[in-house]
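Missing here: one protein chain of the complex. Every other protein chain is in place.
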Amino acid sequence: MAEQKMVNLTIEGRQVSVPDGTTILEAAKTAGILIPHYCYHPGLPVAGVCRMCLVEVEKAPKLAPACASTVVEGQVVHVHTDKALDARKGVLEMLLINHPLDCPICDQSGECELQDYTYQEGRADSRYREPKRFNPAEDFGGDVIYVPNRCILCTRCVRFMDDIAHDPVLNVSERGDRALIGKFEGRDMTHPWAANVVDLCPVGALLSKDFLNKARAWELDRAASICPNCTQGCNVMMETRENQIVRMRPRPNEEVNAFFMCDWGRLNYRWMNEKDRVEQPMVRNGSGLAAATWEQAISAAARVLSGKKVFVAASAMLSNESLFLLTQLMQGGSGAFRVQEGEEAPLAGVKDLALRRERAANVYGAETLGFKKTKDLLGGLGQGDALVVAGEDLADIDASALSRAGTVVVISSVLPESARSAAVVLPIANFSEEEGTVTNLRGRVQRFTQARQAPGETRPSWLVLGDLLGALGKQSNFFLPSEVFAKLASTHKSFAGLSYDSIGFKGLPVVDAPSNGQNAPVAVGAR
Amino acid sequence: MGFPHQPHPRETTVLSKYFGDADARTLDGWKKRGGYKALEKALGMAPADIVNVVKESGLRGRGGAGFPTGLKWSFMKPGDGKPHYLCCNADESEPGTFKDRELMRWTPHALVEGCAIGAYAIGAETAYIYIRGEFTEPLYWMEKAVKEAYAAGIIGKNAMGSGKRIDVHVHKGAGAYICGEETALMNSLEGRRGNPRIKPPFPAVSGVFGMPTTINNVETLIAAAPILLNGADWYKKMCLSNPKSTGTKLFSVCGNVVRPGTYEVVMGFPFREFLYDLCGGPLHGRKFKAVIPGGASVPIQTMDEAEATLMDYEGFVEKGSMLGSGGVIVIDDAQPMVTVIARIARFFAHESCAQCTQCREGTAWTTKILERIRDGEGTMEDLDTLMDIAEQMTGKTICVLSDSCAVPVVSGINKFRNEFEALIQGRRFHPVNAAVA
Partner (left out) sequence: MTPELVGGLESPDYASHDHDAHEPYAPVFTGDVRRELDELLGRYPNKMAALLPALWIVQRERGWVPEEGMVEVAELLELTPAYVKGVVTFYTMYHQHPVGKYFIQVCTTSPCGICGAEDVVKAFLRHTNAGELGVTSPDGKFTVIEVECLGACGFATPVMVNEEFVESMTPDKVPDLLARLT
């Protein structure tokens, strides 16, 4: 690749050096300066219409829109001069003259850029004395509701549907102050990625039906995570209120999901909130499964597994760490997993981004670690072998196959009906309740953190498995998931050289990832 | 000529010579009047030479901006391997302007010829004439003329036997003032909403269909033909004041004047004589109060300013306004200025494309305040607010529609403040509204 020409300029007194062709707005970001903006979004083509990002460029006769002006060598840019502030104050006042100011009942309140910038730079009052325009709210189909009175016509939603989803179902209708976002009667936002417009909307004009009136933004706790619902591994924020996940939203990662996530993944979070959990370790006694302490349960499990060839029926929702520890448990046995499938749904405007056919977070990791992907989950279970059910729900599993097992240990969040004959049940946290890594379909190892607290006496899977290995007399001394990962990295060549620190929150490919991550997706920017 | 009236002896009719002459509308009639001689000559010249002649003549864009035409043409780089396009801006929508309408309905072949010359000069094989949809009559005559010209082989695969392909197509707009803005026109031509585009890229680099494009006004293109026939010097000599403004200019006159119509005078003609002699002065018993000399989007002139103006690009600027599109709106003492200005603001509010915040909201807000003042419900603070909104609407948006709305408001308040104040002060004190204000 040819050497990129760099351009040097000064923004707010700071020296900035950026590649030729960079916009002033993006250049300012590199210096830690946020130029207020609405219509600009790094994942969308530039529109330059909100006129909020006006900045003063020395020797230029007019204020320049930072989003649509590329840097020039030696340029001196001022973001906070009186002239620029006055222009932005003007834009804010104009955006608010017809705005209902219904923040107390608006879902966006607390995470609204109109609120934020108005507090930051706007007027304290309005000089508008005329009647405000009114348009009724409209159901746009899919997960989306449109409240035109709050709309600032930034057109991010229209550009997303046109240029990223390649499904132009939205338009700007009418013109002048009558303009609003429109759609065609009977043509809804049914595109599998349509709900991204809700995230993109900088104000409360596009709302999620799913999230409607569920929480105020400031009541939410947020955890950086990975969407567990397919092998793409979109980076997300899991947002909880009162320990319940109420929303998943994409977290930008240009290598994986750009700024987006699909509707299916986004809305498929309720399973992580389910209440039908095993909350206590259990050990079988004469009359059935009985509550036990963790110490009792771990030693009971070690006792029944000791010296046995172990077959692990795993879930591909488990982390690399847990799957790795499970391989340590096999004692000459093997493991397998199943994966739910659905229709693939790509996002046309972003390279290599799709809701994938395989609907689990860690298929790549499971296969890399030696688990066999199969439809016949227990096919590898030998007569009399010990069976460890790890996160698998055993749905539709033939009871006769299960009866081949000499003993059954369940390490799961939920106790499968068919595994009620288990010798020991060890309750573990689900995906949202623990920390770990998963490997996406392109071999990218990505960290996820704990979003909610696990119920009852439930423990993280890596901790339970570590303790169990210790009880079996194997070397095990893990206090943190990062230590498990370090062990994995030193054991398995694919993970060699990786650590939690180096992976960070954008992920890194495994050593032998297909084409070494070079096929990473890139958001389609300006056409 | 002072169409629809008899030509005035002080006019110089180059482009408007055949207004009202029905025979000039036909191909035969046009040829009899020397039509298509300039195209024939042009096709025998090198495109660069044509550009030079036009450059030399000093011809400047007649649509409003006054950009030197030859220079604009020279931006089109020959041999870049891309199709070039010529767009003729016939979306004449600036209130007060109707000169292109007369040109197209009386001398449609002159425009076909001008387009063909322009297209050849900039290396384009296709020219689109974008005519506003309301112009049913010009559309009718232009389509007829284009058809005749194709049938006669003047344009088409082998224009006048030159071996050059020049297609000319008429494209009908559908009701949007903003499509007179060149980038909005290109969007509209492409089948989009008529939203102005951010510049750069400029049309000469990436214009209609993403290709190098030149956009010229009707009058500009038509003027190219006599320049080619008579030479740059002939044109350049038509100048009564500033040498940067050459040739003749069509002025369409409307409003409270005895003889509204389209007049053609040499650049630099004294505006006072124009208004009182050519246009016949004020209506019986009335007096002129103000003039908007270049279409609704230029600053309003007081009569003192207007009467001291020499009619060219520089002359109007010197006297507080702009030549613009040459649409002269004359306002007499029977008209309340607030009503006039409020109606202009309403026009811009109606036509705002809705892209930029200041324009979408500002034009409508301005209109609402002005109409409130007009209706006797204004306050003195409203005047400050109007001036401040106007400031926010100036120089901050993609195109100048927003500025255009601000201009008459600012010049109106500055020059006719007494009328605003009288309306405001005549309002009776009203406790309910006082609480709001």
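Think of it as A and B in the order they're written, each chain with its own count starting at 1.
The criterion applied here is as follows: a residue touches a chain if its C-beta (ideal position, glycine included) is under 8 Å from a C-beta of that chain, and two chains touch if they have at least 3 such contacts.
These numbers were taken from a predicted model, which means no experiment stands behind them.
Shown chains touched by the hidden chain across the complete assembly: A, B.
If you put the hidden chain back, the residue from B:S162, B:S206 or B:Q335 that touches it is B:Q335. The residue touching the chain not shown here, chosen from B:H8, B:H109, B:R132 or B:K164, is B:R132. Among B:R10, B:K55, B:H169 or B:R272, the one in contact with the hidden chain is B:H169. Summary of contacts with the chain left out: across B:A296, B:A364, B:V409 or B:I424, the touching residue is B:A296. Touch with the hidden chain on the side of subunit A covers residues 167-175, 182-185, 187. Residues 3-4, 19-22, 83, 92-98, 100-101, 132-137, 140, 167, 169, 171-177, 188-194, 209, 252-256, 260-262, 296, 327, 329, 331-332, 335, 339-340, 343-344, 347, 350-351, 353 are the ones on subunit B that touch the missing chain.
As a working rule, only the chains that are shown with their structure count from here on.
Between subunit A and subunit B the centroid-to-centroid distance comes to 54 Å (mean Cα coordinates, whole Å). Note for the complex: subunit A touches subunit B at residues 46-52, 54, 61-63, 65, 68, 87, 90-91, 93-95, 97-98, 127-130, 152-153, 172, 174-179. Subunit B meets subunit A in the complex at residues 176, 193, 198, 349-358, 360-365, 368-369, 372, 381, 385, 388-389, 391-392, 395-398, 436-437.
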